[in-house]
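Note that this complex is displayed minus one protein chain, with the remaining chains in position.
The first chain written gets the first letter, and so on, giving A, B, C and D; residue counts start at 1 in each chain.
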């Protein structure tokens, strides 16, 4: 009997854990939307919060007219370029700065200071230097990503297990080899945290830049709808953005678990 | 002779490492300011980038009139309240969500989605729900801090060494004891990364909210100066903000190394 | 804007951004508030206004309907009376020293109020003013159409002061918004400037003479989501602000300077020649 | 568990006096990984009476630690069942004390704080914790290092801290994975004597993994010899040396030679390949 009890706990459940998670997610999403729809009208003024139905209609209309894909693609391109730039720079700079304690401690407060500057306040400078085309969006996305990746990776570099570094060094590894074989792999979980924190902020950066000055992109779309007090439009644009961000972050997660298959 | 060579390397250098770092920092700061001052005029139009001298003059004037302290204190209070709220919620929620794998995987994409929404686009909702007083600034600061702390801490919770968890569980530890004795301490470096990433963003959030609608605070000050095309004023306000952010992050760093004295 | 020009319209959130875009060279021409242009000139920037957009201070003040009832304000009262009743209200400006700030101060002082003590002027971004009023966070605001027209049309607010209708003494015949460009761009591309001025003139005439048609065009091209009625009303309501025929006279400029100097000494010394290039108006 | 601590009467944990303390029935364990499947255990059967001292020896990588993990409920068998006090081990087994082979001290706690963990979990009051921790630290010879963090200890000292942490809460069943491996011969004898004393006073059930055949004979009632993977029991040797035993003397007992020879032969049997 007890044998049976045990084998039962080992038996495959009706749903695999992964599809169970998807089920829960779906339930959660539907519940949220239903609650929103129900609250719209009696509790909440649709002028402020629109309603799922209205948002859905707008999405359908935009999809049909091709607007959505057009604007989304533009924002995606800007963010992607910014993300690649910012993440690469962040990792490289973190590895560089993390390699030396004095350098690290010297540079750290300055980077923190720059990180803490609200980029909105520098909008005029951005526009003057980078114009109003794609450049300022890419730059803002890159900057947003850079700092998050930089600080996370730097922390990872500083958290490395010195015993492994010592082991490699006695085997004759130079600085560069230690970086490649020990520091980088051991900072990877931190790096990925930085990437996952950075990617959505990259989008936020690009969208914020679009809101500042542009004639295309999700930021333009929200700003445009907001200007016409079309809340459904604002939410539809944001919803599309959310979907893209989440999917991309999910993809990052997949990449990560493939890299961390040794666990 | 060789003994001497060795003892030389062990001898205290003329400057202690810490004061050396401060020296480097000072050199770096002075070099940056000098470069900026030198470039202003011949290379860069002071209308856009002002100049260290002009910024300094503005700072002196504001300090003398008490304006600077007044506005800074307001922004500081908003951010501090937001930081405490956001960080507490972030840590608590991360511990909660991290305790269960299914919960974690269910909730993760939704949190990511919300995280990726540009908060500027939600300004109308903020205004409606939280008004234009202190509340929206605190809320925006709290939200900015929350996500960074949440994701970092969550990652830390997931990275915990399961061997330690198992050891505690065989000793009879319940879920809560495991959280307190193993998971929380081992997630601390991640938590601190979240705090250090979050604090400056808390300021950014508060300042952005101040720029939207306010009568006081650093955001108001920058917005005001910008409206009068007074770049020196904008930079002076940002500079004051940078100093505060950096000092607070330095304080966080001190706190952290005190906590991590076991290393 | 129908004069056969291929222009791309770019939405930049604020005056500072537009100015940055012009001076950084990424935009050739932008509509700016004259007072910003004057301030930039005073700070040594090279920027010229070459065509008027609105020649009335087109920043009309509205206040919440309920507040108006409470303080007994009705649009039919004389302006001074209306202003005098505003005591204790929370009013939105877009920034200290901005156009909305100045006009509030000017209006309130007409009513004998001290803007620093008798009301609370709070900074709200221009595009958030309508929302702040609607959610009850402020009692009134002051901005260019259509946000204020919308508030009135929606029954949320009533007019408190209408400089655009010329009812405010001292700022009639005033350069409010103008088309600006860098002098070197204007010199190199005179035909573009001329074409823009021609288009402007035609559009202004259309707005003045047939606001409904102009409103329809605006709606179809740029504001599909907003109701046609609102736009038509707004256009016709604001039609007196456009400049027909377009002028950038020295007298108007002097008016501007006089108004600006009430608030800031920084702009003293800016001359007509520095700020304005009326070359194309005659063409 | 609390009761286990409070009653100091020997053999107090025989609530089900006729069920074996620990029993494995046809246990199999297979690890699957990218590089293929590894059959570690297959059809393993053995049982252990309450109060019995069992030693397990076997080649490196044969599955000794895996068996202890199964008993501790930290892993589940792929086949068969694991029982503890007649109950199947489904979740983590909190009725045991497990001294793992790998280091599992909490690096952010000092030696004394680490050793206090099980008592804190049982809500002992501060004074009693302090007293018992002090005593236990002295027993494993770590006095003077109470305030050191694990990273400031030598390998053997860390093992001793783990030993103290396992013994301090007096669990009825002890699983010990090479506890005295990184200790010097002298200290090993001292701690072996300590363990025997504790065991005979409290009649604990002990499963003791070691590579030291002498140690196995010295301590155990019975020694199992595991074969290389997939692991089966190659020899189940009851140790006939009478108790109480004196750790220094056991190796001079007449029966010792014979036990030693048989265990060694069982370990050696199919000549190992390396070189």
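Rule of thumb we're sticking to: a contact is a pair of C-beta atoms (placed from the backbone, for glycine too) under 8 Å apart; a residue touches a chain by one contact, two chains touch by 3 or more.
These figures come from a predicted structure and were not determined experimentally.
Visitor: Identify the residue among D:19, D:90 or D:187 that touches the chain left out of the display.
Guide: D:187
Visitor: Any idea which of A:84, A:181 or A:252 touches the chain not displayed?
Guide: Hidden-chain contact among the options goes to A:181.
Visitor: For the chain that got dropped from the picture, name the residues of chain A it touches.
Guide: 163-164, 166-173, 177, 181-182, 185-186, 188, 260, 262-263
Visitor: Provide the residue numbers of chain D that touch the chain removed from this figure.
Guide: Considering the whole complex, chain D reaches the absent chain at 31, 33-36, 57-61, 64-65, 101-102, 110, 138-141, 145-149, 152-157, 160, 178, 181-188, 190-191, 193-194, 211-213, 264, 267-268, 272-275.
Everything that follows uses one rule, which is that only the chains that are shown with their structure count from here on.
Visitor: Suppose each chain is reduced to the average of its Cα coordinates; what separation in Å results between chain C and chain D?
Guide: 85
Visitor: Give, as an integer number of Å, the spacing between the C-alpha centres of chain C and chain A.
Guide: So the centre of chain A lies 40 Å away from the centre of chain C.
Visitor: Please compute the C-alpha centroid of chain B, do the same for chain D, then give the distance between them in whole Å.
Guide: 49
Visitor: What parts of chain A, by residue number, touch at least two of the other chains?
Guide: Those would be 48, 124-125, 128, 211, 226.
Visitor: Multi-chain contacts in chain D: which residues touch at least two other chains?
Guide: Residues of chain D touching two or more partner chains: there are none.
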